[in-house]
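Missing here: one protein chain of the complex. Every other protein chain is in place.
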Amino acid sequence: MSQLTLLIVFDAVLLVTLLVLAFAAVLSPEPRRAVMLFIAFGLWLSLIWARLQAPDVALAEAAIGAGLGGALMLAAARRAARTASRSRGDDAS
Amino acid sequence: MPDFLLAMALVLLLTMSAGLARVVIGPTPADRMMAAQLLGTSGIAVLLLLALSLDVPALLDVALIFALLAAVAVAAFTRRRAGRDQA
Partner (left out) sequence: MSTEAILHALAAVCIVLGTTFFLAGTIGLLRLPDLFSRLHALTKADNLGLGLVMLGLILYDPNPFYAVKLLILWVLVMVSGATGAHLIAKRALRGDGEDAP
């Protein structure tokens, strides 16, 4: 297989999986699951930037988009779940 | 030889896509976190292979950031809540 064919297959796999991940993250009903899918989405998008030969953008996407953003959103999802269970009347504390 | 590295990167990418199924269906959040960890490690391998086959040495730094990111995500995931689970 020539290099061009390999690159085309590589890009096709990257694109299709990115779309599937994006839909799964947006359509997910549960916040923590959506955040996990968002972290995976950030990793995948960073791979795409790396494939487009833009290592600086890939660096920023991996560090900010998936790493720090994912960690903050995990904390926010946990806080939202705790508030919801407390307002339902469960003994959360 | 660069073609061979690219082919190996493609195989690893397909492996990662299969592992994504565990992120989507995983019954517990711990399963999803484990799958995300495997995703990060395979991503590091793909980046290292791409750095040689596309001849972009700066991708090594992106791989370092991936390794840091996995540690940060796992730490944020397993952090304990202040009120409920002290023990």
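Read from first to last, the chains carry the letters A and B; within each, the first residue is number 1.
Definition applied: a residue touches a chain if its C-beta (ideal position, glycine included) is under 8 Å from a C-beta of that chain, and two chains touch if they have at least 3 such contacts.
This is a predicted model, so every value here is computed, not measured.
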Task: Hidden partner chain, residues of chain B it touches - done: 1, 4-5, 8, 11-12, 15-16, 18-19, 21-22, 27-31, 33-35, 37-38, 41-42, 44-45, 48-49, 52, 60, 63-64, 67-68, 70-71, 74-75, 77-78, 85
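To be clear about the criterion, only the chains that are shown with their structure count from here on.
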Open item on the list: I'd like to verify one number: the distance from the centre of chain A to the centre of chain B, where each centre is the average of its C-alpha atoms, in whole angstrom.
Closed with: 11
- [ ] Can you check the complex and tell me which residues of chain B touch chain A?
- [x] 2-3, 6-7, 9-10, 13-14, 16-17, 20, 23-24, 29, 32-33, 35-36, 39-40, 43, 46-47, 50, 54, 56, 58-59, 61-62, 65-66, 68-69, 72-73, 75-77, 79, 81, 83-84
Task: Residue numbers on chain A that touch chain B, as the complex places them - done: 1-3, 6-7, 9-10, 13-14, 17, 20-21, 24, 32-33, 36-37, 39-40, 43, 46-47, 50-51, 53, 55-56, 58-59, 62-63, 66-68, 70-71, 74-75, 78, 82, 92-93
